[in-house]
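I'd like to ask you about the structure that follows.
Removed: one protein chain of the complex. Kept in place: all other protein chains.
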Amino acid sequence: MTELFLIFISAAFVNNFVLARFLGICPFMGVSKKVETALGMGMAVTFVMTVATVTTWFIQYFILTPFNIEYLQTIAFILVIASLVQLVEMVIQKTSPVLYQSLGIFLPLITTNCAVLGLAVLSIQKGYSFLEAVVFAIGAAAGFTLALVLFAGLRERVELSAVPRAFQGAAIGFVTAGLLALAFMGFAGLVKG
Amino acid sequence: MMKKLKTFRGGLHPSEHKEQTAHLAIEDCPLPEELVIPLSQHIGAPAEACVAKGERVAKGQLIGRARGFVSVPVHASTSGEVLAVEARPHPSGKLLPAVVLRPDGEDAWGEAPASVADYRELGAEELCERIRAAGVVGLGGAAFPTHVKLSPPPEKPIHTLLINGVECEPYLTADHRLMLEETARLLAGIDILRRALGARRVCIGIEANKPDAIARLEEACRGTDVEVATLAVKYPQGAEKQLISALVGREVPSGGLPMDLGVVVQNVGTAAAVADAVLAGKPLIERVTTLTGSALARPGNLRVRIGTPLRHLVAWRGGLTGELAKILCGGPMMGAAQLSLDVPVVRGTSGVLLLREGDVELRRESACIRCGRCVRACPSFLMPTTIAAYARLERFEAAEQFRAMDCIECGCCTYICPAAIPLVQAVRHAKLAILARRRKL
Amino acid sequence: MEQKLILSPAPHLHGEQSTEQIMRAVIYALLPACAVSIYFFGLPALRVLVLCTLGCVLAEIGCQKLMRRPAAWRDGSAALTGVLLALNLPPASPWWLALLGAAVAIVVGKQVYGGLGHNPFNPALVARVVLLISFPVQMTTWSAPTPLGAGLDLVTTATPLGEAKNAVMLSGRLPEALQNSSWDYFIGNMGGCLGEVSALALLLGAAYLFWKRILTWHIPLSYLGSVVVIAGIFWLVDPSRYPSPLFHLLTGGLMLGVFFMATDMVTSPVTPRGMLVFGVGCGLLTVLIRLFGGYPEGVSFAILLMNAATPLIDRFTRPRAFGEAPARVSGRQGAP
Partner (left out) sequence: MLEAILSIGGIGLTAAVALGLAAKKFAVEVDPRELAVLEALPGANCGACGFPGCGGFAKALVEGKANPNACTPGGQATVERIAHILGVAATAADPQVAVVLCQGDNPRAALKYRYLGMADCNAAQRIAEGPKQCPGGCLGLGSCVRACPFSAIEITGEGLAVISRELCTGCTRCVAACPRGVIRMTPLAATVHVLCNSHDKGAQVRKYCAVGCIACHICAKTVPGAYVVEDFLARVDYEHRDQAGAAVEKCPTHCIRDFAQGYPPGSSFAAPTVPVAGKSAA
């Protein structure tokens, strides 16, 4: 139980996928202009991450390892992730056109989101059991969503500020992301691993 | 240990500056050379002039007819000759149509005002009609036609009448003096208002900084069921919704009116004017106003004919001392700055302030440091700084979501702001833009 | 008429306190702590104070020149950042560390966002954390307090928090001595940053700010309260491993953080409820990082993390407007 809890904390805070591992920067910068959109993106990524980790775990241990074709890991995983993203895209388009519209290009781009693939690969590399892999995925997704929403809140505020012209837009976004990552350094060492 | 006084949540206590005039008895101001009586002195449709240049009018004669229900007639403040009906400077800052009158000095009533033997025999509707015909509006400053407030729709019966003797605006003491000096007239007016509304509970709210007025009214009301409530000294205690919150303990719903809670609020000056209108048949041609400020030689509480230019008041009170930097009509928290001394006293002029440069805030605004004082001071519980930030970027939907429309423009946020940001103006900017958009839809 | 009349929107009266006065008052409130640090650490402490303050003011002037914006260093905010940064540095900091910190604080922490009022993170803390991560050795070389300036030759020591952390890591137990020096901690007779040492001096300053009505109770009370409660729970569970709440209160940068950093108006929420959430968040994170994190001190990180959450907190704690139906207030719809 403690072990699972630590895996969650580690994935969500200490080794936050965005702010400590620097994975998934593309949607982090792209879909963080509004808190609502960020939250929607966070949910979509959470779903994809969790289901992708579960599926890839099964594929790894029931297909790739038994047949000794681990070298196909990347292809197989991407195949799964791409299909999942397609699925999510269809569901969101049907259920929440507003969210679909505001996520725009970044929704299909979850396919190539390194955070998702990285998560799937990491959970295999770390030799996690099925349950551990699931908790790891949920933790990572929660961390991703947290970082994204915090960042979106900050950007909404910065938008009201008198930022010098040279820093407006993405520049101040990156500065802010850097400072946010700096703050997240405080979690370092909270959990070894 | 004193009992905790009734009040509302939020607000603040600006320095009162009332000591200059609070002890001065009301004086009658002599007639000026020329009266400028605007046809729009109330909220609602302006009156329509019914006299022409050169015509002679008697005191109290109708010179402007009401147009529509939310409108009131305008009367001649004295007898004399109509010099012109033309656009003249108005306290709103615009040039608006006004009847210009040269007093003949006789100050003669036309037909003798129809007095009433016993107003208790009159029905609510007749009382209301007399009040309307006399042109009575809210004298607290907003100048909303009183008869409209007295005619609630049948599904919203009124059970409580609150009389506003708070006078929370700094500098102003006119209502204070009125309560002290014209207690009988005030109480008669209150009784008429209560009958017109059929209210069961009547309560006069007075801030604790006027102990003499409280004592006077308590004494006068002894044996009647009119309550006199002492309220904490806090601005904007006299704002309608805040007064109701303090005395009734309920909040007027957002976007609603006091009548939604079965409450009507009337100012003490209005009550006195109602007594004149119903008992003596006298139209509203004069009011008590406070003339004060550091740039004035002799401040005082004056009974002034409607239409008297400020220039005349100032000259009569010994002229200016020091350089005049700002002229205000109304209190310093919600009043409007004026372009010149040519504007006249109108029905809503609760006070006139003449300030020297040293008393005027000249600080340039700086960036918001998010101290949160405006949030804590706001009696409507809004986040003024956030609304203002969105208003400035013209992001009015966001301002609306932060409930800009619930702002009562009391000025607490701007008063307390250490960065001197014109928050009220920005919120008002957003409000007007939101209203304009709503009209378009 | 020589001078035109002034016309401005209502209200025409204004309160007395201006931004400059607030900034000045906060600097005054920090003077006792500065004095104590100079008393215990001597000239090096003075040097750090002067370098940081000057550095910050110069950086501010430079930035405003560069951006062709009106020079606003007189508002005192840059000087305040400088003093706060100095109080967050070890007394033995080399000159370049202080100046670099000042530059980071003003340029990266504040001016790139548009200057006073626009920065989402506390500039002094940004600088401290940047320095802490970039120069861990210089940032954790503590001089032992030597009252009245004997301190020119440095005796290094450890901060009480650092000692506690090391002891727990090595032996799993707290050293006895730590628990019994509360008075020393209170007056500031221990190793640490300039402003971390004397709780007494900081409380004096805070009292002044309360009296001036610059501080409100919300953040300090919720921050201190949550530290006491959370640290207290751990302490009750295992007093041999977890230090007492009093130890937490008196050591490290907690007092400085609670009264002068977390309460930084620009970077904390504006709504009263938001301030409470902010304070509790700071307290929780501080204790967790102190007890379980890699760094012995968690105040800076805790406050920075809550700074990051401030925009969200403000949004979700919008007060119910006067006359607004209670059901409609909750959550998201307050958002643009």
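Per-chain numbering from 1; labels A, B and C assigned in written order.
The working rule: a contact is a pair of C-beta atoms (placed from the backbone, for glycine too) under 8 Å apart; a residue touches a chain by one contact, two chains touch by 3 or more.
This one's a predicted model, so the numbers in the text were calculated from it and none came from an experiment.
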{"item": "Which displayed chains the unshown chain touches", "value": "A, B, C"}
{"item": "Per the touch definition above, residue among B:Leu39, B:Ala337, B:Cys371 or B:Ala419 touching the missing chain", "value": "B:Ala337"}
{"item": "Positions on chain C contacted by the hidden chain, ascending", "value": "3-9"}
{"item": "Contacts of chain B with the absent chain, listed as residue ranges", "value": "93-94, 336-339, 361-362, 392-394, 422, 425-426, 428-429, 432"}
{"item": "Interface with the unshown chain - residue positions in chain A", "value": "37, 59, 63-64, 67-69, 72, 75-76, 79-80, 82-83, 86-87, 90-91, 93-94, 97, 101-106"}
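Definition applied: only the chains that are shown with their structure count from here on.
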{"item": "Touch-based graph of the chains, sorted into line, ring, star, complete or other", "value": "complete"}
{"item": "Centroid spacing, where centroids are CA-atom means, of chain B and chain C in whole angstrom", "value": "48"}
{"item": "Whole-Å separation of chain centres (CA-atom averages), chain A against chain B", "value": "60"}
{"item": "Residues of chain A touching at least two other chains", "value": "162"}
{"item": "Multi-chain contact residues (two or more partners), chain B", "value": "367, 390"}
{"item": "List of chain B residues in touch with chain C within their complex", "value": "12, 14-15, 93, 170, 241, 245, 251-256, 323-328, 330, 332-340, 353, 355, 357, 360-363, 366-372, 375-376, 379-383, 385-386, 390, 395, 397-398, 401-403, 406, 409, 411, 414-420, 422, 424-425, 428"}
{"item": "Of all residues in chain C, those that touch chain B in their complex", "value": "3, 5-15, 17-19, 21-22, 72, 75, 77, 114-118, 216, 265-272, 275, 314, 318-325, 333-336"}
{"item": "Residue ranges of chain A in contact with chain C within the complex", "value": "34-36, 149-150, 153-154, 156-158, 161-164, 167, 172, 175-176, 179-180, 182-191"}
